[in-house]
Every structure is written in C-alpha cells, then in structure tokens.
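Remarks on the structure that follows.
Of the protein chains in this complex, one is absent; all others appear in place.
Letters A and B mark the chains as written, and numbering starts fresh at 1 in each.
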Amino acid sequence: MATNTSQPILVVEHINVRFETPDDGPVIAVDDVSLDVAPGEFLSVIGPSGCGKSTLFNVMGGLLGGYEGRVSVAGETISGPHASIGMVFQEESTFPWRSVTDNVAFPLELIGMPKDKRIERARHFIKLVGLDGFENRYPGELSGGMRQRVSLARTLASEPKILLMDEPFAALDEQTRLLLGDKVLQIQQDLKQTTLLITHNITEAVQMSDRILVMTYRPGKVKRIVNIDLPRPRTSEIVGSEAFGRYVAQIWADLREEASRGMKDDETRTMRVDEARS
Amino acid sequence: MAETVRVKKAAVAAPAIGPVTLLRIAIVVTLLAGWELLAASGWLYRDVVPSLVAIGSAVADLLMHGEYYFNLGVTAGEIGVALLIGGTAGVLVGLALGANRFLSKAFESYLYYLGPTPKIIFFPIMIMWFGVGPGSKVAMGAVSCFFPIVLSVAAGMRQIDKVLIRVGNSFRANTWQMVQKIYLPAMRHPIINGIRLGLGVGLIGTLLAETKLSNKGIGFLIIQAYSLFDMPRMYAMLIVLFVLAIGVNALVGRLGGLDSIKRA
Partner (left out) sequence: MTAMALNRRYSLAPLVGLLSLVIFFVLIELLIRIGVVNRFIVPPPSEIIASFSRVILEEDILHRFVLTATECLTAGVMLTIFGVAGGVLMHRFRLLQQACETWVAAMASAPTVLMYPLFLVIFGRSAWTIIMMGFVAALPPVILKTLEGLSSTRRVLINVGRSFNLTPSQQFWKILFPAAMPTIFVGIRLGLIFALINIVGVEFLINFGGLGALINELAERYDLAGTYASICFVILVSVLFFMSLEKAERWLRPFE
C-alpha cells in the first residue's frame, strides 16, 4: 500500500539523542534512527519500553531539542513544533475546563477563526470520531476512550499534514483499543491522513499499518522495517486472519529478544539501587 | 524519557553558592536597608519604624532577662495543656467518626462547618466558665486545636487504602492488631498534620486570649509593650515569637516524618 513512488512528506535522518543520568551515566536513547513517511501512509514505530520511541516522538514533534540529525517536513527542516505535524499524546490531554466542542475548536481559536465557523468545524470533527451528541459535555463526564477521541478530534481539527500519535490507546482496555483502532483506521482512510503511530502493542501496529518499524531496546536503533501486505480497507476483524497471525508472530520474534533485554536491565538496575542503599 | 531529562537538569543546577542564595541575601539586605532608611527618614510617626539597632538591642534585652522566660513558660504550659486536652479529645472523636459511618453522617458536618469559624469570640464564655486566670486561656487553646485535629483524623481514617484493611483481615488480625499494625501507621500522616494545624491555631487562640485579658504570658507582654508604646520591644517580641512558632511547627513536621512519606 505504501506509495513509494511519491516524495516522502516526513523525513527523519540519522537522529541521535543522548541523556546524562546520574545513575547510569550517559544513556543513548535514540541511536542513528532514520525513517521516512510517504503521503497517505500509515507507519508504526514499535519497540519495548525504554527503546526511546517516546523520545523519537518528542523529537519529531519538535518538543525536544539538543539532538543530532535532521527532521524535515515536505523538505523543510523543523526546529520546533511544526504546524504540519499534529500530535496526540499518550496521557489524558483534554482540557478539563473546556467542553468537548471547545476542546476540539481549540486550534481553530488559535488561528482566529470566527466563533460560529469554528463551532461548525469542530462539530464536523466531533462527528468524525463518533462523539456527536456529546458536544456540550465536559471531559470529566466522559470515559477514557471518549476523552482520547476528543484529543484525536482536536488534533485533526488543526488539519495537520502528518498525524503523530504516541501510544494513544495505551491506557485503555483491549476491547476499547480495538474498536478505537477501527475508528482511527476509518478516519485515516477517509482523510487519506498520513499517520505515524508510536506503540508497543503488536496487534495494534499490524491492524493499522502499511509499514512497521521495529526498534531495539536501549540504545534505540532501527532493527527492521516490515511491510504489512494486508488488504484495505481493514477493520479489527482482520485480527482473526491467518496472515495477520503470521505478521504478529514475525514481529514478536523480533521484539521478544529486545523486551527480555529490557527486563534484565530493569532487574540489574533495581539490584544496583538496593546495593547503593544498603 | 522525560524523567531522565529532569534528572539531568537537577544534577546540573547545584553549585556551592547558587543564584538562589544570592537572591535571598539580596532580598534580605534590600528589606533591611529600606527599613533602616525609613527609620532614619522620619516620614512615619516616631517609633513606628524603629531603627534595626533599637530592635536588635530590644531582642537582646528580652532574651537576657528572666522575665521573658517566665512568661514564655506560662504560655508554653498553657498551650501544652490545651494541646493535650484538645488533641486527645480530637483524636478520640476523630477515630470514632472515622470508624463509624453513622456517627460521621450524624455529627461530622457540624464539626466541619464549625471548624472554620472565629474561635476567639468564645473567650467571654470561657472567662465565665474558667475564670480570668490560665484556665480560660487553656480552654481557648483546646477549643481552637480540637477542630482541625478531629477533621483530619476522621478524614485520614476514611482515606486509608481499603486494600490494606483487607490485607489485615486476610491475615486474621484482631481488632487491636488492626489498630496497631494497620490503622495507626497508615494514618500517621493525617494525624501529625492535624496536630500541626491544631498546634498552630491553638497557639493563636491562647496568645490572643492573653492579649485580651491576663497578667502573664507572651500575649500579655505584647499588649503591655503596646500600652507603654515601646515599639522596639514589641517588634522584638513578635520576632522571637514568630521564630519560635515557625520552628516548633517545622519540628513537629520533621519529627512526624512528613517529608519522608512522599513515596506513599
């Protein structure tokens, strides 16, 4: 499905991120990661916790400086949050003091769109994520899945060229996650929305992606890029198919090694902290 | 990853004499210099802003005479007894309200709404009941500190994580073991916090009562300095009192380990 013929819209070249930590000394969070995303493509970045994928998310979103390498959108190097990139965060990020409509209208308010126009626009995106009927509710009255859809609608309302999502469903239960995945897939297909999803969930990645980039545990490198040749349009029903199972098994084989390295690392760190304390 | 970034920043910002200390020194010096200028200018009525030298010597004078320590002892004694009475009553009633939902529904809202009301206005009644001596001051202190202690103990007991209680029950701990091994340790934070709040308002209740009607105690000394218009002495007394009160408050917090419970 990947439209490899056209120019990539997002290009990430040789990103290196290092952190100085008091315990472990300098830690390489992201090690020479390069990737590109074609217009309309759905790319997932998958890796175990601690592989630096959230760091990569912050780099691409322009929230983190001080890295080596280059991120460019449609040929333009970014040096901070870019209007073409819309971010959806892992944590609950709706504004509790704004109604659903006002939350979604937030980016429209920033560009100075007149009130009635932006409310109309906001309603469109609320409907898109399937929250019509809840326009005047406050996030406090909604479930976690609904709130995450509000965040998604808010980001979509800014009409970004690239939708960048950091484990947006991590806090939700499996069923909600699958159904929301359907919603995202449908929106992505309808809008031909270029999407980059950061996740640690294999099912989610295979369900939605054209390509999956597997990262290694610390330092975070590109381990492999897997093309997912499953028919589109897709829904969560595909989860039961044989081809789906093969992809999941293949990616798990890659990830297993990395995840167990991460686990071992956690254990030694805990032991070291204990020793330092006693 | 965000955490690692924060750790990095914290590790960098720790030189010997940091900008914070410098700013603090600058603020203190500016305030003192401003004060001294104001004192020398004579813009305000005479003596409202006495020179720092006068205040300093008044502090020294205060601390070198036994009279101050005698009165400090009187006030401290009153506050101690008040805290003992009001605190014991507060903890007991608080435990009862925290343990029994019926009692809590029946009576707690009265205490909740009476808590943030001015207590010093009860002083005329306390004088009638307990006389003009230390008794009425103790009563004022006890009444004042009772409320915050009751409310934080009751709330603290209800806020204990229910799973801890289930754990205790699963090990078939008896009532006394439950209290001793589960409830009290789990409630240490709210109890100490209640006592700290109680001490603060009890101190105010006792001292204000002393300024209104008494012939000994720190409150009496302050109002005496006022009627003699001895401003340096009044400043000296307020400074020493504030230092003591803030110190005791910090001490109770430290002894109660309020800093170390953050992990919970």
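Here is the rule we use: a residue touches a chain if its C-beta (ideal position, glycine included) is under 8 Å from a C-beta of that chain, and two chains touch if they have at least 3 such contacts.
These numbers come from a predicted model, not from an experiment.
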Among the options A:Pro8, A:Gly86 or A:Pro219, which residue touches the chain absent from this view?
-> A:Gly86
Identified contact with the non-displayed chain, of B:Ala39, B:Ile191 or B:Met234 | B:Met234
Using the touch definition up top, pick the residue from B:Leu114, B:Ile165 or B:Val179 that touches the left-out chain.
-> B:Leu114
Touch with the missing chain holds, among A:Leu63, A:Ile225 or A:Met263, for A:Leu63
Those residues of chain B that touch the unshown chain are 2, 19-20, 23-24, 27, 44, 48, 101-107, 109-110, 113-114, 116-125, 128-129, 196, 200, 203-204, 207-208, 211-212, 219, 222-223, 225-226, 229, 231, 234-235, 238, 241-242, 245-246, 249-250
So that we can see where the missing chain sits, which residues of chain A does it touch?
-> 61-63, 80-81, 83, 85-87, 89-93, 95-99, 106-107, 110, 138-140, 158
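In this section, only the chains that are shown with their structure count from here on.
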Chain A and chain B, separation of their C-alpha mean positions in angstrom = 50
